[in-house]
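Quick one: this structure, given as structure tokens, is what I'll be asking you about.
Apart from one protein chain that is not included, each protein chain of the complex appears where it belongs.
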């Protein structure tokens, strides 16, 4: 049980917190920045000593590393000129100033999907800083607070240090029929437990946190609309990932144990993976400089609505994964010697059609972006929801088609060790031979990649997370229902049918 | 049989042809422009005396008239500043100079779909003039011809006179396994039959011509790629709708005879309809000033490809019809008293989701437009094909859902005359009563509108034409296959799977 | 306004009613039986003098006539040995005594769909007499009534006279949020208005009555579950189609006016069509011998449930229509010269796959039939609902694919009169030529048949009626939900997951 004096020790200043950071330039810098942090991370019931070199965790870091590497390799795509600090910054930290900026974000997201074949975990943070720009501004306008200035100061340092910000949004929610303040256990939604001169303390947990441990800072924020009685739940704050009181519990994934095996074939995608963690906050301190909402509950709903508008279009990244999966299916078809069969070609076309349909929903939403009062741009909410709704369907169909093209060997292929064994190796090379000029190992590698994306580790990101990330399908449907402007559509129909308000009155 | 002297009489000059036109400003002007033309139009085996006032034909003219009316009512949307003649022109005659111009076109198309609930027949002409800008330019670049200047001169007069241009593209094609020059009957593809000092003559037919008779000018052009032996088939030319040698045969539509009935209820959409005609060309003369291709067969394929890129995104108009149908379904649900049933709301959301998915494919394609050599912009071909492919599916599902919501009465409702009969009228008003404050007639009108759009006259445009217009589904799939860049996608997959070119060599 | 003495005149005896019938043997007998009846039938606001020879009505009679003709041509399929009268009877009047009997019914239904390409209107009556066997028996068991004997007597005469029984089930329902007895207008559900020594009177209307006018007798029955306050609505009775107080109002259909045209091409299916009518009952008398329920409201729900179990599997008839549509699409593909294109073959396979999926749901339901207490068999309710749910989806997809294969000409083809006109006829024959050995007229005829089934008159039966007949889609979903036995399924899952009731108690 924590006593007050324990908590006092946690009252670290904002500048003390920033002092632990150094500007990150390269991907290697990023990996280094994750070493030697004083953080409790649990995996398989044990504290992880050296997460950066842990075979299960490292691929998820590699995926984030790719966001740094791309900035170096293709700065046009992955960086942008920031007026805040007067130089180019990683696009994941850039405040979007135009529709074109959001479109460029989408292109970068697709590209990183192509590069990593997995979730690269940095979008939720970007979408969080985007929404905070306008929300802090609007709270200040109404309440005379100074959240927006604090936000701008934070963002300058964030850009200068080129950090990763994790989005701590999803509360565990407990009994879904009850509001936050009505739960038996108040901690099932994150809330303020005390306030002092220098800051406030929060307790609770954030679930499914994408790239949880791989972040440098976590932004906690409400997960749903709040009412007056939920005032202590209306808190937004920025916390360094190594703040006292934080515990990370790693979520396990399909086929995660393959990462512990020697050999890279059976992993499918040996280099890249995703990460989701449960992050528990036990009286974690946040200095006032890093508090961006405290009690202004009436902004929670709009904050969530804007966040989802940004984030539901960010699922455009899955088209990059789709490109990989289409390519993998096409390659296996070639290795199997059936690439000219008309039904194979037709399935590849269908996969492409569905993938590009997702892409078009996303960029259409972005191109239709409009500025908010604070000057930042927000993409079109209807089309963002449409994009996400398609993402809850089409990757599943792409997976099904990829498995169709791949053939059953995808799930009956023996292990890499069997390929290397002196008895079974030659037998496998003899009997699993497809087209004569293709090494059996290549065929195995491509099949394992498809397994990885449709059943294995990266299926988590490509399928299930496509379903539930940024809100489950029903959440999009509710949103679409809310903004579909049905009265206007009824008016079109009545007009053409010859039913007018005037006519109605007359004819009754 | 025509003799040479007959043909000579047809050698009308370009200026003589233009002299029959007066600038059209209002929708009424447009209707007037269609009166008293010397044109043979056949319908139900008879020459139509006065097409403008024919009950079956007029609704199709009303739909085109709406394109003039909208220009007056909402000039921002339906007109654009034309550099060619230095003033605002109807957007259907505007040469697109930016991605934004194409997006504005899409918005206007959706709006006209909402206004008319049918095909307003003016898009194919617009997409034709768009493609001719770049193609004439590129032919001139290669061959030193002067097609582009001719084109520009024509467009100036077209804009000044605010005319309708019909797209004469689809040849009857005969035996689909044979090329144009191989057909038993050479006329199954339009071709040049003679050339004189003043111009050339063409013979053939253009099928499914949208708004055929309602146009002022027809642009004839090749329907597919051509080879050297098809040189006489490589002809593009502009012909006034009343040129000698033209015969129009009206295509009949589902429920067309309802237009001949008294009363407006059973028509569903009494005011607006579409039109497709077979237009036969028997040695029709085109003066050189109006010839924009003559023999440059190698440009036919690219011309078709660009036309379809423009035109497949133009099917965004169906989202306007979708808005009407969603509105009609929602209104009937309300009239039936079931608007709060969760499955009804869910079906309306699904309809909206599908409709907006189409919309996003279209505008995404447009926003991604790039300039061609001639300076005109062309939207993205992949996304345009994706848009059209979705249009071959989603309107059918929207129709199915609308019929689901409407209920069976949609197809068992007695006629308007039964509602007016003194015996049956009171019985129908008594027994077909739904919600108490809704007149039975209103319920009938909305049901008839849904019938009109899903089975009746405008189902032709909303469904079947959505399937086949701008190319049947397989045409889009072939196009997607051609441009899907599968090698690049294979590269992504191989990279992630650990199969490199280098590795391949080593391990074989 | 009817006075009591008027009503008294209506108190016709059961035997007087039967005296107007003569045994029907041939299809021609059937047509004759419909002549010279004293019935008020309204169509387009007028009383129809001679319905049998009315061009719009006759095709619907032809479809029913086919049920008689088939009994002659294929007695094995379309008749069955009846123990009631000791000889073979038309299978549409046979009481099903085994699962095999119901399967044979399904085969006959598919066959008649193939023969007519439309709704042959006799299934609802068959399913009605099937359900009455067990329900009358069970009411008698509980209440000591003698409905079942009355029913058996009626059936003997029905079989001997080989009559058509129409099912009068669907009440207009008015405000769907209110029960029958709560409606503003009590007549919105059929109910008993008076009872005398000799019988009772009913008032109300039956909507969407399939083959309404073409029946000899109508069986009225409740449309939904009833409660004690709805006692007067709990009435089942048999009424001759020409009983005093009946008024028939014909429902109009898509393209119905084509039946009034000369020529048979544009009709698509010139010979056969469906019919749905609104039948109004104004104090119609039913002698006690023909009353099969009067006040036993608690049986209404089960009666409807059993009726829908029978009737939802009867939608197997649509697979016969599907066979026609598949055949039509395949023929047009051949006429167009594209029958070997792989995508065409694949679409025909898909159509077949969907069609046979419907077929399998229907016959599986029938094969799983079990006897009820009265000795009659009833098919499996779950699979019947599954069958019908598939019927609300797959015919729409079959239609879409048929339109895809048919090509756009299906909706732009000029009229038969244009084919016959001396100017346009030769032009059409020249320009609409497909494969050289196929007459253009044949191509036109097949296209018109597809139009007929997907947009025109028989689309009503193939599509919309597939959606709503025997209950709209949501009705099946509610039924499936009720009988899906979810607790048993939860048990399987908990068992495999290692969660047992015992474990639950321990671990809480």
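Odds and ends about this structure:
Residue numbering begins at 1 within each chain, and the chains themselves are lettered A, B and C in the order written.
By our rule, a contact is a pair of C-beta atoms (placed from the backbone, for glycine too) under 8 Å apart; a residue touches a chain by one contact, two chains touch by 3 or more.
Note that the coordinates shown come from a computational prediction; the quantities given were computed from them, not determined experimentally.
Among C:3, C:373 or C:497, only C:497 touches the chain left out of the display. Check A:86, A:144 or A:408 against the missing chain and you find that the one touching it is A:408. Interface with the hidden chain, as seen from chain B, comprises residues 342-343, 346. By the touch definition given at the top, chain C reaches the unshown chain through residues 103, 114-117, 264-265, 268-272, 323-328, 330-331, 334, 345-346, 348-349, 352-353, 356-357, 359-361, 363-365, 367-368, 382-383, 386-387, 389-390, 437, 439, 441-442, 445-446, 448-449, 477, 480-481, 484, 486, 488-494, 496-499, 503-504, 507-508. Where chain A meets the missing chain, the touching residues are 40, 42-46, 172, 174-177, 184-185, 187-188, 205, 207-208, 247, 249-255, 257-258, 260-261, 266, 276-278, 280, 336-338, 341, 343, 392-393, 396-397, 399-400, 403-404, 407-418, 420-421, 423-424, 427-428, 430-436, 451, 455-456, 459-460, 463-465, 467-469, 472-474, 477.
Operating definition for what follows: only the chains that are shown with their structure count from here on.
Chain A and chain B, compared by their mean Cα positions, are separated by 42 Å. Centres computed as Cα averages put chain A at a distance of 53 Å from chain C. In chain B, the residues that touch at least two other chains are 477.
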